[in-house]
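Below is one structure; the comments refer to it alone.
The complex appears here without one of its protein chains, the remainder shown in place.
To keep things simple, chains are lettered A, B and C as they appear, and every chain counts its residues starting from 1.
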Amino acid sequence: MAAPWRSIRLEPEPFEPLQALAAWHAALATALGALPAAESHFIGRVRPSSASGEPLAALELEHYPGMTEAQLQALAQAAAAQHGATAVLVHHRVGRVLPGEPIVLVAVAADRRGPALRCGQELLEALKHEVPFWKREWLADGRSSWVTGNTPL
Amino acid sequence: MAAPWRSIRLEPEPFEPLQALAAWHAALATALGALPAAESHFIGRVRPSSASGEPLAALELEHYPGMTEAQLQALAQAAAAQHGATAVLVHHRVGRVLPGEPIVLVAVAADRRGPALRCGQELLEALKHEVPFWKREWLADGRSSWVTGNTPL
Amino acid sequence: MLQPLPTAAEPTQQVRVRLFASLRDAMGWSEQLVRLETATATPLALWHQLGLGPEHQGPDEPPTEVRVAINQQFAAWDAPLQAGDELAFLPPISGG
Partner (left out) sequence: MLQPLPTAAEPTQQVRVRLFASLRDAMGWSEQLVRLETATATPLALWHQLGLGPEHQGPDEPPTEVRVAINQQFAAWDAPLQAGDELAFLPPISGG
């Protein structure tokens, strides 16, 4: 099959997932002639409270410039190839992210719902464990702590 | 927990999924104060060819007025309750749908990614098998045939 | 046996039967009002009474691909029918 169409982006500023998806649709429709029959999306937003239950002032997202982008590309390529997806999108915030703001958007377009759903879910888990991002929680009083694991499924 | 927030709609005319999601976001943010941390979407579109591989002129979607809406409500309620989702959206076309047009949009908002993903996937399978919809494929020469099953996962 | 229109004198003795999609096309009708012949009518009994199954199908044999709804809820082939019920026979569903 043709190489999957990838849109991978680190977002240093707040982004609107539905606008990102609209731009992706337009680009895909141009590239493919029509949108594939099945499409899955996932949006993750910053929670209002820290892992220990205190009100969160902000989440800081550190990454490893160069390696983070390369890993996202490699994982998107691998997941799309494994599941036979047509196109994959991953947009991920870096820097200081406020409660309620989108932090990650994953989208997969495929010919059937199974590949679209499975590829999206696999990619979401992979970027939680296999891409160098680190979250630091900032509280209102200026204390901060690094998050040591991911939220449970 | 509070009863899940449901947006269930049969769409007799073409609809734009991203516009429907934007309106849902606005309503949810008003109702809940903020959007939940995890959100999954699925969009299904009409394929360009019939089950037997011929070019499709249109897909006709028949339903059982009254029962179809009631079943969608009941299944959305049950799936949201089972998985602990905060809000569920199902918009489904009825009538004559053209290739490439969206036919179904399912969205789930929840506190964590697991419930959002699992509830969405379960609801998608349920509406393929447990809601009275019937698809008829129309070909360019005026022949038509009822679809007897769903596409494989 | 079949009543093409409701009989004003005894509306409560009837069941409204509805067909959809391929089943409606095959039979050529979408809705009928049927008088309940017995107090123990079931969807399976009406299915045969209305000649909806193939001829070789035995009277106790429900069709495997068709589902039943009573008053717009899925029901069993041997569920008891009440006068005034809406009974629908649903060919294989293909939503989503």
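Assume a contact is a pair of C-beta atoms (placed from the backbone, for glycine too) under 8 Å apart; a residue touches a chain by one contact, two chains touch by 3 or more.
Note that the structure is a prediction, hence the values are computed from the model and not measured.
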Displayed partners of the chain not shown (whole complex): A
Touching the absent chain when the full complex is considered, from A:P4, A:P17, A:G44 or A:G120: A:G44
Candidate in contact with the missing chain, chosen from A:H25, A:R47 or A:H92: A:H92
Interface with the undisplayed chain - residues on chain A: 44, 62, 64, 66-67, 70, 92, 103-104, 124-125, 127-136, 146-150
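Keep this in mind: only the chains that are shown with their structure count from here on.
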Required minimum of steps from chain A to chain C, each step between chains that touch: 2
Euclidean distance of C-alpha centroids - chain A vs chain B, Å: 23
Intercentroid distance (Cα basis), chain C paired with chain B, Å: 28
Residue list for chain B, restricted to those that touch at least two other chains: 44, 124
